[in-house]
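Of the protein chains in this complex, all but one are displayed in their positions.
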Amino acid sequence: MKSFMTFRESLSLAVAKEMEADPSVFVFGLDVPDHKRIFGSTKGLVEKFGLERCFGTPLSEDAMTGVALGAALSGLRPIHVHIRVDFMMLAMNQIVNMISNLRYMSGGKLTIPLVIRAVIGRGWGQSAQHSKSLQSFFAHIPGLKVVMPTTPQDAYSLLRTSIRDDNPVIFLEHRWLYDVEGEVDERKTIPLGNATVRRQGDAVTVVATSWMNVEALKAAEVLERRGIQLEVVDVRSITPLDEETIIQSVKKTRRCIVADYDWAFCGFSAELASLIHHRCFNDLKKPVERLGFAPVPCPTTRPLENLFYPSAVHIIRIVEQMLGLEKTDLSGESFYSYEHNFKGPF
Amino acid sequence: MKSFMTFRESLSLAVAKEMEADPSVFVFGLDVPDHKRIFGSTKGLVEKFGLERCFGTPLSEDAMTGVALGAALSGLRPIHVHIRVDFMMLAMNQIVNMISNLRYMSGGKLTIPLVIRAVIGRGWGQSAQHSKSLQSFFAHIPGLKVVMPTTPQDAYSLLRTSIRDDNPVIFLEHRWLYDVEGEVDERKTIPLGNATVRRQGDAVTVVATSWMNVEALKAAEVLERRGIQLEVVDVRSITPLDEETIIQSVKKTRRCIVADYDWAFCGFSAELASLIHHRCFNDLKKPVERLGFAPVPCPTTRPLENLFYPSAVHIIRIVEQMLGLEKTDLSGESFYSYEHNFKGPF
Amino acid sequence: MQKDILSKEESLALYRKLILTRLAEEKIREEYFKDEMKTPVHLGIGGEAIPVGVCHCLPPRSKTFGTYRNHSLYLAMTEDTDGFFGELYGKVNGPGKGKAGSMHLSFPERDFIATSAVVGTTIPVAVGAALANAYRKSNDVVTVFFGDGAVEEGVFWESLNFACLKNLRVLFVCEDNGLAIHTPAKERQGFQSILETVKTFDCYVGGGQGHDLQGVIQSTHQVVKQMEDQPKPGFLHFTYYRFLEHVGPREDFDAGYRSRPTPDNLDGLDPVLCFERDLCQNGCKPSELSAIKKSVEEKIAKSVLTAQKTDFPSSEELYTDLFV
Partner (left out) sequence: MQKDILSKEESLALYRKLILTRLAEEKIREEYFKDEMKTPVHLGIGGEAIPVGVCHCLPPRSKTFGTYRNHSLYLAMTEDTDGFFGELYGKVNGPGKGKAGSMHLSFPERDFIATSAVVGTTIPVAVGAALANAYRKSNDVVTVFFGDGAVEEGVFWESLNFACLKNLRVLFVCEDNGLAIHTPAKERQGFQSILETVKTFDCYVGGGQGHDLQGVIQSTHQVVKQMEDQPKPGFLHFTYYRFLEHVGPREDFDAGYRSRPTPDNLDGLDPVLCFERDLCQNGCKPSELSAIKKSVEEKIAKSVLTAQKTDFPSSEELYTDLFV
């Protein structure tokens, strides 16, 4: 039951498995059933389950989110897909004012088994309106769960868990991860609220979300050659948050960088940094450092786009500063960035 | 030019002054010109400036925010008013995807002198959809300024500054502050990005936003009788943020509570706590404590509503813990809470 | 269906519901000043015949959704005055254990699914429930009530479009009191008539004067029948007169935005008076009506007493019901 596949394949496999297992699961959203299939992540579903369980919609994010809620309240398990998280700004009213609190206000009578999938982050010259992440928005609101997988296995297992969850889950998938390949064990389940140590080390803990794990692992690879071992913790689920795994790691390394794929100000990196400082007050040798987007909208032109996004280079430089090391010569280094293999137009 | 007035009066006075000074300033929004005048905060404006400069709208928050943007791009200075910040969830697309970044994407050619006023926080049995604050949402997005006044003077001066600012400003006004009275000097100007020390003390710094300043001052009053002096810093402007005033205070007291009027997780309190830990790493005697809403939607019924909102009592208890003190007997104490003077229906 | 098709029994049952909703709200008006019901109330006095009439025509298992102005709808769906007053008093015997309050009443066990205090927000949710019915090949109808202001929200148009596109059995009921808080329609709407615009969408339409219970029933029956015959959305538009202030227990004719109806007008606006007259014309005796009224009054008084005596939720309740 193990196979090698891309992140995008693991997503469609997870949905297919759940749709097979439970006739109340369906998937819908703009462009979900067209031939591009949301960057391939809904591939095969129309063929297997028909247009009644995998269908497109008008351009109406606000109403379609309400529709998903209504279907969930009726006992179905909708998966609503957005090709860009930015478009969810049109759905914030349903998410923040309805989905997050109808259960609470009904005294627990209403149940909302609903997954909203959205693509986040960098593509290719996407500019300010197709490049956000915004996990902090969703995580800020009680009543929502927020998941950010990094590997094909996690995407697969966490998406299955999210679909089975009886609560609303926001599932955020980085565009660049879609091409990442990895082994997927179809039987493996992963609960929400479970961080994982991607790499063991003793020098500095890098707590990372989504694509930043790729950058952190690359930074670790580079620094390892200098004998410095980074520990990389993949948060995976923003809410519920696995504090223990994170705190344990920081108590061990006593130094921490939070590398969140989002803006820093009032972002999830602030939450983590504040939490870690609070719980590791007497353990930290240095203050927790935070890494995120440049505090501006994302520009289109490549040289500025490159500066906008945080990367392995930033992590390396911060580690060097933390440990009082000379700067590593990175001139010969090639980074995992998809800057070069990602071609237009979208 | 000094006079005693309520917070609501200071708001309408500020707008009136700017409308007098500049014919391009106008104010609009749902129910702005009706006889209730947004809890009185737009009183007198129709009479003085006519319905062309002070008008109501259809129920269309998304489009009306776009309309405000379009008017601002055309050189007018709109003030768009929402009787509840919760309704701004319908306008998030315009705010996050347009207002915050059109200037940047146009290479600085477009200018957006726009103020969005919204009422936040507790009213009276308002439940989950009429009770949020959400400053962290707006502050998270580069390109927006976010202001939260506490006193009539600040409301007056900061609103005038916001209207004169050539950038988009989100101006958040706590419902309970509307009745607070204070002296207002009409000539006093206050720039954005300027925190203020509301009360000097040496024991613990309470960094507070909006209504939490009232609670913090009450806590200080109670604790003063035990010889404990709280320092209370009113943040006033979330972005731009006056780090120096805050850091200076914490470096002095070496203990800090962040009391933000919002949920804590991924909220502004996380940003502040993380910032303070970072910059005062060697000064803090104890980790920074955070205070915010209970991590659930706001319930209607009074006993639970009382538990949902943070208060002076919470601050007192945290201070006692930080300083290792016995619990103060609060049984005879009467708090500033408007729980008792606020009557229904709205 | 013709007006005269209502049997006497049916008529009196309807009267009971109508007067129940009216008297429950009159009771709120009495009690509210004691400051024990700590929740903003949007009273529906003048509009009761719309939910009472529409719900009368709904087939069994019809889910309904509404707004903050939901008291009549709640009572029309459930007749549960105990839960109703329990919730208004914030007590554990309310269907939301006091967490919901007046603006968020719901009673899912009786198909009264959800209401919301953000205008327009339950409209797409009802469409989603109708989609769920279609998904399950069920012919059940879902109904959603909303005000004339809600049609200005984009989500109304998005929802209408999607429902028509998918031929869903969802019944949109616009309760048009000509006001959004204090603002009249002509200051908010750039179209001539909502019905004319909705007619250009692929759905059945109907409507009329909302104070006329028999008329409401007649047009609802018509549209529901069409919906049952061939699945498509229905849209009903009923006008009515809001007797009280937007929120709260008082009249507000002194506020300046409208004037008090004259006694002659009143007669043509009040659904209770109107239906009582109809009933009497059709042979009911005033004594029959007042007997019903009396029993309803007692029921309400008992429920208020129960609510007052019932406990508030305990502190632990703050944290329950967030997640499954």
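Each chain carries a letter (A, B and C) given by its place in the written order, and its residues are counted from 1.
Keep this in mind: a residue touches a chain if its C-beta (ideal position, glycine included) is under 8 Å from a C-beta of that chain, and two chains touch if they have at least 3 such contacts.
Keep in mind it's a predicted model, so treat the numbers as computed, not measured.
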(Q) Counting the whole assembly, list the visible chains that the omitted chain makes contact with. (A) A, B, C
Q | Residue touching the undisplayed chain, where the options are A:Ser12, A:Ser41, A:Ser106 or A:Gln129 | A | A:Gln129
(Q) Using the document's definition of touch, tell me which of B:Asn167, B:Asn194, B:Ser269 or B:Ser311 contacts the absent chain. (A) B:Asn167
Q) Thinking of the whole complex, not just what is shown, which of C:Glu152, C:Glu276 or C:Asp321 touches the missing chain? A) C:Glu152
**Q.** From A:Ser24, A:Ser60 or A:Thr161, residue that would touch the chain that is not displayed
**A.** A:Ser60
Q: Return the single residue from B:Pro142, B:Gly201 or B:Pro310 that touches the missing chain.
A: B:Pro142
**Q.** Contact set of chain C toward the excluded chain (per top definition)
**A.** 152-158, 160-166, 187-193, 196-197, 200-203
Q: Tell me where the left-out chain touches chain A, residue by residue.
A: 30-31, 34-36, 56-63, 86-87, 89-90, 123-130, 294-297, 299-304, 307-308, 343-346
Q.
Even though one chain is hidden, which residues of chain B still touch it in the full complex?
A. 26, 52, 57-58, 60, 62-76, 78, 93-94, 97-98, 102-111, 142-143, 145, 165-167
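To be clear about the criterion, only the chains that are shown with their structure count from here on.
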Q) If every chain is reduced to the average of its C-alpha atoms, which one ends up farthest from chain A? A) C
Q: Quick one: report the Å distance separating chain B from chain C, using the average Cα coordinate of each chain.
A: 36
Q: Find the geometric centre of each of chain A and chain C from their Cα atoms only, then give the gap between the two centres in Å, rounded to an integer.
A: 42
Q) Roughly how far is chain A from chain B, going centre to centre by Cα mean, in whole Å? A) 31
Q: Specify, in ascending order, the residues of chain C that touch 2 or more different other chains.
A: 96-97, 99-100, 104, 116, 118, 154, 322
Q: Give me the residues of chain A that touch two or more other chains.
A: 62, 93, 97, 104-105, 142-143
